[in-house]
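Left out: one protein chain. Kept in place: all the others.
Up next, chain A:
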Amino acid sequence: MSLLSILIFLPLFAGLIIVVLPSSVREGYKYVALAAVIIQVLISAYIYLHFNGNVFTGIADQNKYQLVERLPWISLNLGAMGKLQIDYFLGLDGLSMPFMLLTSVVMLVALLASWEIKINLKGYFALFLLLDTAILGVFSALDFFLFYIFYELMLMPLYFLIGIWGGVRREYAAIKFFLYTLFGSVFMLLVIIGLYFSVTDPATGYHTFNMLSMMDPKNYVEGSIFSALAHNELFGVSARLLGFIVLFIAFAIKVPIVPLHTWLPDAHVEAPTPVSIILAGILLKVGGYGILRVCVSIFPDAAIQSAWWLGLIGIVSIIYGALNALAQTDLKRLVAYSSISHMGFVLLGIASITPEGISGAMMQMISHGFLSSMLFFLVGIIYSRVHDREIPHFRGLALIMPKFSAFIMIAFFASLGLPGFSAFIAEAFSLIGAFNSESINGLLPRWMAVCGTLGILLSACYFLWTLQRMFFGETRLFGGEKWKIQLTDVNAREVTALCILTAFALVLGIMPSLAFDKMNASVLELIRLVNLK
């Protein structure tokens, strides 16, 4: 058992403990979960501190991954098809390590937000921890089959977490989310199997699900479906391009991109606060991470071929998300649309295939992970007190909730890209990448970067306007005096969670090198791999 396996299966173990505990100790469940998540944060902090970003560049070389664990897992003799060999293969590089830390911290915050959950505690915490295991597994799996299993394993707990503890339209939101993602992933499975038959492990000569082998053109079987030399075509499209598109759509649904985003406002709005935090803070990043780890690394030729479209989708998401956010009257919906807009920068950065752009995209995912968690947490605070979050129903909240307002100002300003916070660095780097792309590799035209900048402007509009509408001026509430009493300021537990997130946003904004140093070498390695093609 390596440290990584312990990290992944610790939550699952804690979840099983909760399942077998009798319901007489109902109040104890959350502390079991809390203990597990705190240990998880400590382990991932330890991993972060001991991670040497310059040595462990990862991407396509197993020796350059840290904490590698590779055990034969499923081995089926299939006669003519050879041997179905699936490894339990984990490892961390500069692309995945930051997400392990992000996941642990966001999970901690989400758990602190779970104190509001009052019904069916056993089921809730068990599913919560199962989800935790699945997410950590996705970020560390290097065998495509294992990756897929963890990837799908995330769906079921989320369905129930949204469906049982969610808002009024929870049934609709839960099944919509499930169907959207399953639609993407079923076709992903077909591509995975196709890749399996196209690639052999150089060491054993058998077909393999090893992602690292899939990144090396030398390992492709001559004439196989996804071999770059064979130029196979399916429906008149190059098979490799089609494979890239299918995988991209699967991950893009998660990101999400316009027009595959419609599940997100529903799911985010109907989910209970902790689940919204997880969805926005981590799950959207699974999409971005998947595009980098799988789409771009395994199909670099197709990635370059479609970079322009990726950039365009990014721009459309940025602008469309921001314009939609402007039009929302529900605070949670506003935050949900702002997520779509901010994740657009990730796509723009990736599409540029420049070191600045991809670093910016990584940074944007991490930064958005902290900031969107903070935003959803803050929305959750209001909602849990008065069960309303219509923007016009509140005015002058700054007078009755001064501490809360301070936090929301921090979150808003950080999200709109104020220098000194992580989002500024992230968006700046993504845009620099997009801007330089024309002169470096000619993939993205300059106007895309310009349009991206427009997105920052729009995000300032909707955040500042909301601030003005809800927090400034004389206190006038829809619920009158009753609400005034209910709207107490943030308590110690909430302050803890918010301070953690503020600290991360601020530290990464002032010292971005803390993140860049760890991932820079991996990003450069990825770009080298793409340019090799």
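One rule holds for everything that comes next: a residue touches a chain if its C-beta (ideal position, glycine included) is under 8 Å from a C-beta of that chain, and two chains touch if they have at least 3 such contacts; residues count from 1.
Definition applied: contacts and distances are computed from a predicted model.
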Going by UniProt, what is the name of the one chain that was not included in the view, given "Transglutaminase-like domain-containing protein", "Tripartite tricarboxylate transporter permease", "Xanthine dehydrogenase YagT iron-sulfur-binding subunit" or "NADH-quinone oxidoreductase subunit N"? "NADH-quinone oxidoreductase subunit N"
Of A:I225, A:L416 or A:I527, which sits in contact with the chain we cannot see? A:I225
For a quick check of understanding: of A:V55, A:L190 or A:A327, which residue touches the chain that isn't displayed? A:L190
Return the single residue from A:P11, A:G58, A:P98 or A:G163 that touches the missing chain. A:G163
For chain A, the residues touching the chain missing from this view: 74-81, 84, 148-149, 152-153, 155-156, 159-160, 163-164, 170-171, 174-175, 178-179, 182-183, 186-187, 189-190, 193-194, 196-197, 224-225, 234
